[in-house]
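Heads up, this is only part of the complex; the chains shown haven't been moved.
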Amino acid sequence: MKHLITCKELNATDIEAIFAHASEFKRMKGLTPVSQKQFLNQTVSLIFVESSTRTRMSFEIASLNLGARVVQLFPEISSLNKGETLEDTVLDLYAMGCRYFVIRHPQSGIFDALLNIKKPGLKYINAGDGDREHPSQALLDAFTLIEKFGTLKDLRICILGDVLRSRVAKSNAIVLSRLGAKISVSGPKPLLPSKSDLPEVEIFESPDDAVRDVDVVMGLRTQMERGGTTFKPDSSYLDTYGVSKMRLKLAKKDAWVMHPGPVQRNVDIDSEIIDGPNSLILKQIENGVFVRMAIMAHMGLEMV
Amino acid sequence: MKHLITCKELNATDIEAIFAHASEFKRMKGLTPVSQKQFLNQTVSLIFVESSTRTRMSFEIASLNLGARVVQLFPEISSLNKGETLEDTVLDLYAMGCRYFVIRHPQSGIFDALLNIKKPGLKYINAGDGDREHPSQALLDAFTLIEKFGTLKDLRICILGDVLRSRVAKSNAIVLSRLGAKISVSGPKPLLPSKSDLPEVEIFESPDDAVRDVDVVMGLRTQMERGGTTFKPDSSYLDTYGVSKMRLKLAKKDAWVMHPGPVQRNVDIDSEIIDGPNSLILKQIENGVFVRMAIMAHMGLEMV
C-alpha cells in the first residue's frame, strides 16, 4: 500500500493487516518504549487546509505514539498564501526529509495533482478531500464495528443525514459493503445522493424506512460550509431526519449509534443517545488513534 | 489534588508539596535524563481560547521538561468553530489518550461544566478563566516571594491597577493571604473590586495609601478586552495609579516589584523599574516553568 487516498484501492489483505496492527497497538495502549518506536527520526507533515480537531489531533497523536516528529503547516500563516501550489509545498517538505503527508483539503480529488509527484518513499494519507473520501474514518468505523460484532458479514447499517456532501458516507459505503455489510441511507431530500453517487447503498426517502431493523445507525452533521443547497437544519430536524429516540426504536433492539463528529447535539442525534450506553462515538475516536498508527505502520513496513 | 481550578481548594500540604517539587526542578534547571522523565508518553493538551504567550509557552516548556508530548488546540482552526462544545472536545481528546488539560477560556467558571465529565485520571489545570482565577500564576508568585523572603508571614503586599477584572489578583489574594501575607489593593475607581469580591484584601481609594510601607508592589495591566467599563488608561495613568518611581518611594526601602505580564511599559509600571534591580518580573517567569512542572508532577503522583 503506497498511499491511502481512496477506499476503492483498499483490498481485503490491506484491511486485515491494518486491523491486526491496530489491535496490537490498542493492546499496548499506543505506548512503546522509545527504542522500539518504528518511526523514530521520521517526520510526518500535517497539512490541514480545512478546520479540524479530531482528525488532526488523532493523526498527530498517532504519529507521536509511533515515535515520529510532527510538523504542521497552517495555511493561514504559510507560503500557500503567497501563491505557491500545494504540489510545490509537498516537494519542498519532501526535500527537507518529510516522507509522510497527511492532507485535508476542501478540493475533491486534490490528490490527482499530487500523485504526479514521483519520489521514492513519498506517502500520502487522505484526511478528507472535499466531499469525496475520508478513508481513515471508514477504516476506524469498520474496526470499531468488528470489535463489537466480530464480523460485518450481513450487518445492517443505516447512515442518516447529509449523505450527499459526506466524504465519510462515501468511504464507509465502500469499506463496509466490501466487508459484507448492507447499508441504507436517508436524509433531507436535497441532501440525498443519487444511485450513481453511492452505488453500494440503498437510498430511502423515509428515514424511518432506512432505519427499520438495522444493527447500527450512523448520524452525520449537515455540512453547510460545502454549499450546493440552501437546506438548513431547523429545530424540527432531529425529529424529521435525525437519530431521535423515537426513530431509534425502529432499529433492532440495542442497536449501536455512531457519528464521525463533530456532533451537533439534539440536531444530528438526541443528546442523551450520544452519552448513552449504546453510543460508539467515543470508542470511534479512541480506536481512531490505533487505526491511524496501523495505517502508517502498514505503509511504513512496505518502505524498507 | 485532582485538578487545579481554584485556589480555594488548595490546602497548605498541597502548596508545600508543590513548592518542594518546584525547588528540586529549579535545582536541576528543569532538565532530567530521558529515562527519568516522569511524563514520558503522556500527552498534555493546551487549549487556549484566549491569546497568550507567557502562560501557554510556560506550560508547554514545563510539559516538555517532564517528558510529555504537547498537543495544542487553536480555536481559530479547530472544530470549536463548527459548533462543538468544549466538553465534547475534552471527551474527544481524552478518548485519544490525553489526560492533562491546560485550559484558558474567556468564560468565568467554564470548569463548572467541564467537571461534569467523570473519567479516571482526567486532570484539569485552569490557566485563566475569564476574570475569575489563574491559580498557577498565584502559586508561582508565592514561590517567588518565599524565595526572597523565606516566608510570607506578615509580609505586606500591594496590588495596583485593574483589580476588578484581574483573575491574577483574585488567585493571589487567596494564596498569599492563606500563607500569611497582608494584601492591600488600589486602582482607578471603576476598576476597584467590592469587599465581597475580594474579602481577603484591604481596598484603598488612594494608591499612595495602599502602597505605604509595603514589602512588595504588584502592577497589573488594564484589561480593556474584558469590557464592563469605559475606563481607559491615558498618559497620566502611571503617575495617578501605576507603579511610578514617586509612588514606589512610599513603600519600604528596596521593596520588590512584580507584574504577571504582559506589561504595558510606562503605563502599569515605570520602564526603568521593570528593568531595575528590584524587579522580580523575569524571576516570576523563570520560576513559572518550575512551579508548573511541580503542579503537574504533584497531580501526577496521585494518579498511579
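Every chain is named by a letter (A and B) in the order it is written, and numbering of its residues begins at 1.
FYI, a contact is a pair of C-beta atoms (placed from the backbone, for glycine too) under 8 Å apart; a residue touches a chain by one contact, two chains touch by 3 or more.
Quantities reported herein were computed from a predicted structural model and do not represent experimental measurements.
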| query | When 2 copies appear, how many make the full set? | reply | 3
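The rule is short, and it goes like this: only the chains that are shown with their structure count from here on.
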| What is the size of the turn, to the nearest 5°, that moves the C-alpha atoms of chain A onto the matching ones in chain B? | 120
| field | Inter-chain centre distance, chain A versus chain B - centres from mean C-alpha coordinates, in Å | value | 40
| message | Per the contact definition, I'd like the list of chain B residues that touch chain A in the complex. | response | 34, 40-41, 43, 69, 71, 73-74, 76-85, 88-89, 91-93, 95-98
| Hey, which residues of chain A end up touching chain B in the complex? | 29-31, 34, 48, 51-54, 56-58, 60-61, 64-65, 74, 76, 221, 261-265, 282-283, 285-286, 288-289
